[in-house]
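A single protein chain has been omitted from the complex, and every remaining protein chain is retained in its original position.
As written, the chains take the letters A and B, and residue 1 is the first residue of each chain.
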Amino acid sequence: MAEPVDPIAGLPEASRRYGEVGPHSNAPRWGMVVDQERCIGCWSCGVICKSENDVPLGMWWNRILTEGEALDTPTADHGRLEMHWLPLACQHCDNAPCVKVCPVGATYHGDGGLVLQDSERCIGCRYCMVACPYGVRTFNWGAPDRPTDFDTGMVPPRPVGTVEKCTMCVHRLADGQVPSCVWSCPAQARIFGDVADPESRVNQLVRDREGERLLEERGTEPKVWFLPPRRRRGL
Amino acid sequence: MPVRRRDVLKGGLAVGAVAGAAAGGWIGAGILGPQRRTPTGSLPVDRIVRTTCSPNCTGSCGQLAFVRDERIVKIQQAADYPDAAYNPRGCMKGLSYHLQVHGPDRILTPLVRTGDRGSGEFRPATWEEALDQIAGDLRRIGEEHGWDSIHVFGQVPGSGYVQKGANYRACALLGMSHGTSFDFNGDLPMGMPITFGVQNAEHEAKDWANSRFLLLVGANPVETRIPDVHFIWDAVERGARLVVVDPVFSGTAAKADAWLQPKPGTDAALALGLVRQILAHGAADEAFLRAYTDAPLLVRADTGRRLRERDLVEGIAADAPDRFVAWDPAREEPIIVGTERLGPPGGLATVALDGQVAVPRSGGAAIAARPSFGHVRDEVDRWTPERVEAVTGVPAASVVSLARAFAAEKPAAILMGGGANHWFHGDLTGRAFALLSAVTGNIGRSGGGYSVYVGQYRVRVDTSPWWSPGGTKAPVVPSIYFVRGRTPTMHPKVPYPAAGFKALVCTFANMFLQSPDVNRLHETLRGLELIVVVDHQMTDTVRWADVVLPATTWYEKTDLTATPLHPFLQLQQAAIAPVGESRSEVAIWREIVRRIDPALAAEWFDIDEDEAIRQILEAGGGPGGPTEGITLDHLRAGPVRLRVPDPDIPFLAQIRDLEPFPPRSLPAPLEATAAFVPTGRIEFYKEEARFLELGEQVPTHREPYDDGIHDPADWPLVLLSPHSKWRIHSTYSNNAWLAEIHGGRPTVLLHPDDAAARDIGDGDPIRVHNTRGSLEAWAHVSEAAGRGTATLPEGWWSRYFGAGKGVNELTSSEVNPIHEVHFVANMWSPSTGWKDCRCEVEKVGASVAAAAVPAGAAPPGGVDG
Partner (left out) sequence: MRAGVAAGGRGTSLRHPNSALVAWLAFLGVVMIVGFGAWVYQTQQGLAVTAMRNTVMWGQYILFFMFFVGLSAGGLIVASSGRLFGASRMKPIVRLAVLEATIAITLAAAFLLPDIGRPERIWHLFRYPNLTSPLVWDIAIVSTYLAISLIYVWLYARADLARSGSRLALGTGTSPTTMEREHRAKGILAWIGLPAAVMLHSITAWIFGLQISRGFWYSAIMAPLFVSSALVSGLALVILLALAVRRAGRLSFGDDLVAWLGGLLGVFIAVEAFFVLAEMLTAAYPAAPFEGDPVYRLLFGQFAPFFWFEVVVGLGLPFVLLAVRRLRAQPRIVAAAAVIAIVGIYVHRLNIVLNGLSVSPVGLPPGVSIGTAPASGASSFAMAYWYVPSIVEWLIAAGILAGGAFLFTLAVRFLPLREEP
C-alpha cells in the first residue's frame, strides 16, 4: 500500500496553483462574492460541497435558490418572465445570531471571522437553526444516509444529533487553498478573498458592481456579497 | 491559516434577575473550557489521478479522482488547462459520477438472460461462459447471414478514440457493420455539408468571448454547455449583446438581453426574414459573397443546374475538373471560375450577383442564366417581417430591430443548437442561418461565425491506424436504417446488409431509450437472434439484452479524448482497479475476436491502449499535423492543446488564404466531402436533382414534417425533448445527489393556458401520446413554456415514468430524402428530427402518483411547496 497522500499537497502542480488563495492582509477576514449575473444555477458548488464535506443525503450545506416560482422556473410579471439564481450557504455573519444563541458555544467565531462548528461540543439543541435567518444549518437527524456504502469526502463525518453547516472549507484554507465551491464553479461566479483588504478583488467587485448582502437590514453583517444581475438591454 | 479560537468571556450581559452565584460558577467553567475544534486539514487519500470525464457529453472535462481504499471519494475539476480561461472545466454531473461508479445500478459481472427479453431477469455468468456464448453466436450468425448482418452500435467516438475505436477495429476485422451516431443523434447539422462541404465546423468555445453580438438559436448553453457558457458572460461583460431564440424560456433565455419566442420549427423563416432586412437596407457584405460563396456563379435557366465551362466550350476532357461561370456586367462577358482558389471571379469587385444574362456559347445559341444569388434573393424577398410574424409568431418589429442590430455589430456570432437542428428540415434552418452569417461577412472571423454545437462527434486526430487495421475500414451503416429498415430513397452506397440485421452489439449507448421511434425499433429487435449490451449501469437497453457484459467506467481504463468545444487532447487514466469483474472494451473485443479467429486476434488485437494511443499520435504527428510533437508522456501530465490555430476558428485557410472549401473532415478522406460542394465555395444554391425536385435549391422554410403526420388540429401540442441540465442524455438519471435537487421524476412543461384547457394542474399526473406511442409523467405548469408546446427533456430512464418506454416512444424516425443525396457516414447521412413531433396531453387518475412514491419512504409530516 502506497504512502497516504495529502489531498492538497498531493495535487498536481498546475491544479494546486489554480486553487491558491492568493495575496491577503495580515489579519485576513475571509469572505466571498457570488456574481448572480454569471451564476447559471448549475449546483456544481452545492454538489462539490456535499462531496468535499461528506454531507449525507437530505442535507445540503450549500443550495442554489431560484428567484422564481419554483426550481429553475421563472416568475411572470405581466408576461415578462424573469429568473435568477441565488446560491446560499452560511454567510459567516460577523454579527451571527447562531453564535449568540448557542448555549454551549459550539458554534463560534474562529480565525478569519469564520463561523465554525465544534461537533464534539454541540448538544444538538438546534437553537442555532432557529436563529439563523438564512436556513443554512442542517441537523443530523439520524444515522447518515449515503448513496455509497463508504464515507466520501475530505473531512470526517459529523456525529448523529449535532448540527452542521458550511465551514468555508476551513480545512482547505489551512493549506492555503480556496473553498471547494469556489474552485468548482464552472461559470467563475464565485470569488473568494480577504474582505479586510480594501484592495482585494472581492472588495473591488463589491464596489464596482454594487454588491449587496442578503437580509442586510437584519444586521447580521454577513461576509458574503451578491453582485446583482445586470439590466437586460433589449434588442 | 491555523484556525483556532480562544474562549473569551463575554461581559456586560449579566442581567441580575436570577441567582448570580450559579451564573458566576458557569462563567468560570466557560473560561476554563477546552478549545473548540473543527478540522484543520484534509483527510489523506491514497492517490490523486488526473483523467477526463467522458459521458456522451461535449464537455470532456479534465477531472481529478481522489482515491481512498480503491474507491473514489471525490471528483473535482483538474483545472489544469494551460489556457487559464478554460479553468475549471466540469459540471455538477461530472463531480458526482463516483455515485454511479460505486452505485446500486452498477453491473458487476457478466449476465445471461433468464426471463423474457426486457424482463430484466438475468443470472450472473462467468466471463468464459458469456464470451463463449457471444463468440459462438456471432460466428454462427456471421457465417449464416453474412457478417454485416451484425450491427455494432457505439455512441460518439470523440469521447474515446481507443475504447470506442475498438468497436471499429473489431468491425473492420470481422466485417460487422458499425452504426452511426452523429447523424442518428440528429446532431449532424445537414446544413453544414450542404453549404460548406464539411461534417461540421465550430469556433472553439473560448472564441465566444471575442464576440460583439451573440445570436443563440435553439441552443441552451446555460444548461447544455455548462463548462463553456462563461465565455459568453465574458463577452457580455465587455458589452456584447446576447439574443436568444427559443420557444421556451430556457436558462439561457433568462440571461438574454432579448428573448424571441418563435413557434417551434420555424427558425428558418426568421433567418430568411433577417437576411431580407439586411439586403433591403444594403447592409450585405457583397464582397464576401463574391469572394467565398457561389453567389456569383451562374445557374442555367433551362436545367436549373450551374453553368459550367464545358457548357460553353467544346473539347474539355470528361475527367477534367469542373469550372464554373460568373458574369462581368461591365464587359458583358462570362468569367470562368476555377475551384483551386477563392476570391471574387476575375478579381472583379463588380461581378454580377443577380440579373438575367445570356451567355454566348461557341458554336451555339446563348444560354440563359442567372447568378445563384438571384435565386437566393427571390426566395429571401418573400420573407417580409409581416410574413415572418405570421409564420413564426415573432413580432415584425422584433425582426426589423434584430436585423438592424445584428448587421451593425461585428463580429457577430450565430450559435445554433439542437433545438433548431433536431428537425426533419433542420438542414434548411442551418442553410438559412449560414446565409445570414455570410451576408454579414462573419464567417472565418474570430468572434463571429456560424457554429452548430451539437454532439461530441469530433474526430480531431488521425485514428486510422487503430480504427482501420491494415487500412481496412469497417462498413458503416446509418443506424436509422437499423431502426426502420431501408428507405426507397436510400443512397446506393450505404452498405445495407443483404440479409438484414440479425444481431446487435451495443456499447457506450442506451440505444433502446435514446433512439427515435423506439416502438418501431422494438420491431427490429424482435428479428434479432442476439442482443449483446456492454455497459456499466443497469439501463433500459441492458434490460433487453440476451447477454450483458460489465464495462469499466472512464475511471477504470485508459483512453484518448477530444471534443469540438475545446481543442485539447486528453487522456482517460485509470484511477481505480475495475469495479467488480468489469473489463474495458479493448479487452472485451480482444477476447471475442480471439474466440472467433485466434490468428486474427493475435495479429491485430495483441496491442494495448498505450500502444494504440502512440500509433494515433504518430499518424497525426507529421509537420502541420494535429498531434505534431505530442507524446503520451505529455498527455499523462495533463491536457495538451492540439496544433490548431488559437483561437480555433473554422475556415481560416479558406477566408484568409483563399483555399477552396471544404477543409477535411476527419476521418473521411477529403475527396469524399469535397463532392458535397463541387464549386469549392460556400454553396447556397444546390443543383443536385433531388434539391430541384423538392424545391430546396436555395434556403427556404418548410412547415414541420410531423404536421403532415399528426394534423395540428388533432394534435395541438409540439413535443419538445431538449437536453436536461441534470443529465447527459440518460446518464445520471439515477444519480442520487442530483435527484435530491430536481426531485427525481419526469415532468412535462406546459403553458398555463394549455394546462387549463385540459384541466391539468401543476404536479398532476398526465398522459402524453401520439400515434407512435404514449407515456405517463407529471405536469409542470409555467409560463416558461411556449403556448402549444409540451417540453419533456430527453433521457429519463423508463423506470421513473408512470408508464411507457420514455419520450422516444413518441418521436419520429422519418428520413429526409435530401439527407440521402450523398452518403458519407456521419457526414452526409440521415439526421434525426427529435423535436419534429406532435402530441396531445391529458390528465390521468391518481394511480400514477401513488405508484411513483413508495409508501413509507416519505418523511413524516409531509412536505408541500
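Basically, contacts are C-beta pairs under 8 Å (C-beta built on N, C-alpha and C of every residue); 3 or more make two chains touch, one makes a residue touch a chain.
Because the structure is predicted, anything quoted here is derived from the model rather than measured.
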Query raised in the report: Which of the visible chains would the unseen chain be in contact with across the whole complex?
Result: A, B
Query raised in the report: Which one touches the absent chain: A:A9, A:A27 or A:V130?
Result: A:V130
Query raised in the report: Which of these touches the unseen chain: B:H522, B:H742 or B:K843?
Result: B:H742
Report summary line: Of A:E20, A:D145 or A:E212, the residue that touches the missing chain is A:D145
Requested in this report: Please give every residue of chain A in contact with the chain that is not shown.
Outcome: 56-60, 63, 65-71, 73, 86, 88, 97, 99-106, 121-127, 129-135, 137-143, 145, 159-163, 214-215, 218-220
Query - Residue ranges of chain B at the interface with the undisplayed chain - result: 10, 13-15, 17-19, 22-23, 26-27, 29-30, 33, 739-745, 800, 852-854, 857-865
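Here is the rule we go by: only the chains that are shown with their structure count from here on.
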Report summary line: Whole-angstrom distance, CA centroid of chain A to CA centroid of chain B, is 34
Query - chain A-touching residues of chain B, taken from the complex the two chains share - result: 1-5, 7, 30, 33, 36-48, 50, 64, 66, 69, 71, 73-80, 82, 84, 87-92, 95-96, 98-99, 102-104, 222-223, 226-227, 229-230, 233, 236, 241, 243, 249, 251, 253-259, 398, 401-402, 405, 637-638, 725, 736-738, 740-743, 780, 782-784
Report summary line: chain A contacts chain B in the complex at 1-2, 4-8, 10-12, 14-15, 18-19, 28, 37-38, 40-44, 46-48, 50-52, 57-58, 60, 69-74, 76, 79, 81-84, 105-106, 108-112, 114, 116-121, 147-156, 167, 170-176, 180, 183-189, 230, 232-235
